[in-house]
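To start, I am sharing the structure in question, which I have written as structure tokens.
With one protein chain held back, the other chains of the complex are shown just where they sit.
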Amino acid sequence: MSGRVVRDVKRAERTVVDGLAACGVATVHEAQGRTGLLDQYMRPIFPGARIAGSAVTISAPPGDNWMLHVAIEQLQEGDILVLAPTSPCVDGYFGDLLATSAMARGCRGLVINAGVRDVRDLTQMGFPVWSKAVFAQGTVKATLGSVNVPIVCAGAAILPGDVIVADDDGVCVVRQETAAKVLEKALVREKNEESKRSRLAAGELGLDIYDMRGKLEAMGLRYE
Amino acid sequence: MSGRVVRDVKRAERTVVDGLAACGVATVHEAQGRTGLLDQYMRPIFPGARIAGSAVTISAPPGDNWMLHVAIEQLQEGDILVLAPTSPCVDGYFGDLLATSAMARGCRGLVINAGVRDVRDLTQMGFPVWSKAVFAQGTVKATLGSVNVPIVCAGAAILPGDVIVADDDGVCVVRQETAAKVLEKALVREKNEESKRSRLAAGELGLDIYDMRGKLEAMGLRYE
Amino acid sequence: MSGRVVRDVKRAERTVVDGLAACGVATVHEAQGRTGLLDQYMRPIFPGARIAGSAVTISAPPGDNWMLHVAIEQLQEGDILVLAPTSPCVDGYFGDLLATSAMARGCRGLVINAGVRDVRDLTQMGFPVWSKAVFAQGTVKATLGSVNVPIVCAGAAILPGDVIVADDDGVCVVRQETAAKVLEKALVREKNEESKRSRLAAGELGLDIYDMRGKLEAMGLRYE
Amino acid sequence: MSGRVVRDVKRAERTVVDGLAACGVATVHEAQGRTGLLDQYMRPIFPGARIAGSAVTISAPPGDNWMLHVAIEQLQEGDILVLAPTSPCVDGYFGDLLATSAMARGCRGLVINAGVRDVRDLTQMGFPVWSKAVFAQGTVKATLGSVNVPIVCAGAAILPGDVIVADDDGVCVVRQETAAKVLEKALVREKNEESKRSRLAAGELGLDIYDMRGKLEAMGLRYE
Amino acid sequence: MSGRVVRDVKRAERTVVDGLAACGVATVHEAQGRTGLLDQYMRPIFPGARIAGSAVTISAPPGDNWMLHVAIEQLQEGDILVLAPTSPCVDGYFGDLLATSAMARGCRGLVINAGVRDVRDLTQMGFPVWSKAVFAQGTVKATLGSVNVPIVCAGAAILPGDVIVADDDGVCVVRQETAAKVLEKALVREKNEESKRSRLAAGELGLDIYDMRGKLEAMGLRYE
Partner (left out) sequence: MSGRVVRDVKRAERTVVDGLAACGVATVHEAQGRTGLLDQYMRPIFPGARIAGSAVTISAPPGDNWMLHVAIEQLQEGDILVLAPTSPCVDGYFGDLLATSAMARGCRGLVINAGVRDVRDLTQMGFPVWSKAVFAQGTVKATLGSVNVPIVCAGAAILPGDVIVADDDGVCVVRQETAAKVLEKALVREKNEESKRSRLAAGELGLDIYDMRGKLEAMGLRYE
């Protein structure tokens, strides 16, 4: 079942992708009905990055990073590499050389349910990675995997071309075909939050803004 | 048993609270006989914060952040929100909107045995959080919890009004009624450490400063 | 078996040690055949440090940091303290006072399969630590351990005088007697990587640089 | 996106399902190219069970077991309930009452990426469960989820009607439409293993049976 | 603060304690409003035990089991030992000798937020233990702790004399003064469950027994 590289992958519109990046993971996740989050343990190697891009997916054997070389050829400007090992692994599949190559192809970052290394260099290069681990342990190039096939990465089903949004709060996947609609909802959400933010900053209470007092009382909340 | 909000909570003196903040967690913890530490997994969302404040406690259902709105109304200048879910949970109960509201009420930070989100915004706002997780996963507002009741948070029993001290080393709770006395001991400890620090910096050994050689020899330590 | 302090420990040449530091953990680890890595959970308390030094090893009882005082006397310029507790422990064995003392003796850092505290101070002092945990929990001084004996620390067997290399990717140990040879190989590796880096940055593919296409095809990789 | 119950789900042939059960997880997993395994932490509540059945899938909110009641109505003889919470959760969604109900509908077991309780009763009833946790913590019935929709459970993508195979080695999913073919391969594998087993039991070595000596020597294995 | 042994501890009525044991953890936990559960990682060393008893609490230093000897003298017929270390620890505090001694004093079991050893012997003796770990690592007798003081054990606040209920689902604490009332509610719950059980066994659905269909429809559940 492995040993496949799918070349023709539909991506979402660049403006949609960039719009989702600007909204960030928490907002996008809410906007699509609280679905699509990767597991909580996926953490960025440095704080502050907020990106979105189209997924080039990789299914790789544990401890074997050969398919990353294959995947890099499939990258288009604005893509994100997304790697899931076929068995749990924390080895460092990816380092500064691969990042140099991926950046040269327009790649925006890496999401990997395994380890990454050379993180000092990656930080200096500004290449963001969300991973399960940071670990100097190297990998081999001995067994085939697949590129641009459906994968499950850190608990989320991801299809090639799906939009990946990632920031300090984690990583979220949006189906390519619903991305525009999710962006719309996310923007409405953001607008709505903006007005709330200024009222809250002025000292108004959420209890009043969201009109919660009646419902809380009805449910039996009592003040002592 | 839930559905209670206690309004009248005694706080420690502001100067005592601020004094404890200046001492930091490790010193305060030692000063009160190595008690009161929350579990080790409670980590700050950004480095360098060192705060203390009076606890407004929250017992919340898993995945339900309704009580945070209720608790914010109970905040006084200098307080810290402390939330414990009633079942293990890493969902992101708290984000930038709630932080905006809490800051408007004078809140100094949040200690939460669960998840937090919008950490990029929280970092920019300078609102410190100690949590079990960072996770974009949202919560609902469907079930009552309680505010300002005794809770167990990350392994420590916390009463409303207790002083919470938090920095990069973790989080410590000091009973409101013993806070002044603990501060006294902490200050003695700090003074004592100061003189030790300069001697150690000058190259003197702890073995000599603390007069350990005899005891070590008596216990059988042998040099080869 | 405990209660021993070995004084005469052979160190590797300073230039070799410093050369290994410059190469970093991932390269050194590869250069010695992917051996010597400590467990992945050993993480630095602040990002960006990259050091190497000769190991002064410490076998310590859980929750007892007495032997650190003994070990500090054995430090020479350029050494690194390496502590392994005899039972799993996350207590904070080490803080700013011990760091002051160690720095005064020329110590370059600490590797500890347990906890550390005062990390804000340690960060300000620029004293790097790789640890299993950050935790304010203090320790006692009641039981003997040993200094400069063989230990297993975070999954790696370490002998006194071995070279420890540590950076953001983790910690690696190099036997004192093979250090020069490992450095040689690491430098060859680095040089080799340099030329690869510029080709990759120019957009050439690893598939071509490493001549992988034929082998991938032979193993059955198919493009769709 | 939640609030859906799909009624018409195609199941695999009963004889195929039962054949897969007899082969067990390790063999089935190998037979389909080492794919389909759920995460390693999914463990049986009692040893010795080996079952297969058609998946009735459940996507449930954290700490809310309402959808289990809805799912039980969809059960057919020979089915297995498969529940994935939408956020990490160890609460006990399922106990002896639900098991009584499920057994009355012909259900063969439960696979749940969360907690289970009443395990003493479940053991006495002989109702097997594979779960992430055993925990008495109860759940509520307040929010909708979905039944018989595609889910990701413990790292594996599962479709309604897929065959679930579970035993002491873990849990594996086989697509409904490939189940017959996977069974064929599994049976070949079993037969092949049988002959190997008797030769190995007689003291022959795998090195000889699998003719490995030449390849090992070619790769450089040396005996000292 | 340590070094205290409280002798006069009020216990709940034996019949109440035994009644709670018969109900089991899940039922008792529900009966008192889903409070009082210890953390999920507390697991029995052998399956099938179901006990209740009055807590003799122990606050012990990490890796030091001295206070167990002190606590055993305080045991009365029907008590359960409950030990919490003051810092995380998996060492084996308790083995067959201490169990022999505790059983001779009428002790019904041990709940320990740390490790236990000699589990083969303890199983043969039928002495049940709920622990965080099984580990042969021994402990010392060097530092004081306290007996029969309030503790936090595995996330639950426990007072001396509280009723501890433990079975395969975990461990629950019931305040001594509310134990009779909780038992009453638990018995009502059990009775109620009994009638449900027979209806469910006969094939009736929870959807109908609990009259859920209308509410589900109102919330938007749709069948496809």
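Going by the order they are written in, the chains are A, B, C, D and E; count residues from 1 in each one.
In this section, a residue touches a chain if its C-beta (ideal position, glycine included) is under 8 Å from a C-beta of that chain, and two chains touch if they have at least 3 such contacts.
Note that this is a predicted model, so its numbers are computed, not measured.
Student: Would you mind spotting which of C:27, C:40, C:74 or C:101 touches the chain that isn't drawn?
Tutor: C:40
Student: Could you please point out the chain D residues that touch the chain left off the display?
Tutor: Interface residues of chain D facing the absent chain: 24-26, 29-30, 34, 37, 40, 43, 47-48, 50, 167-170, 172, 193, 196-197, 200-203, 205-207, 210, 212, 216, 219-224.
Student: Name, in rising order, the residues on chain A that touch the hidden chain in the full complex.
Tutor: Touching the missing chain: residues 61-63, 87-91, 137, 140, 142-143.
Student: In the full complex, which residues of chain E touch the absent chain?
Tutor: Given the touch definition above, chain E has residues 3-8, 46, 66, 69-70, 72-73, 90, 92, 95-98, 100-101, 103-105, 115, 117-120, 123, 133-138, 141, 144 touching the missing chain.
What we mean here is this: only the chains that are shown with their structure count from here on.
Student: If I count partner chains per residue in chain D, which residues reach a count of at least 2?
Tutor: 87-88, 90, 137
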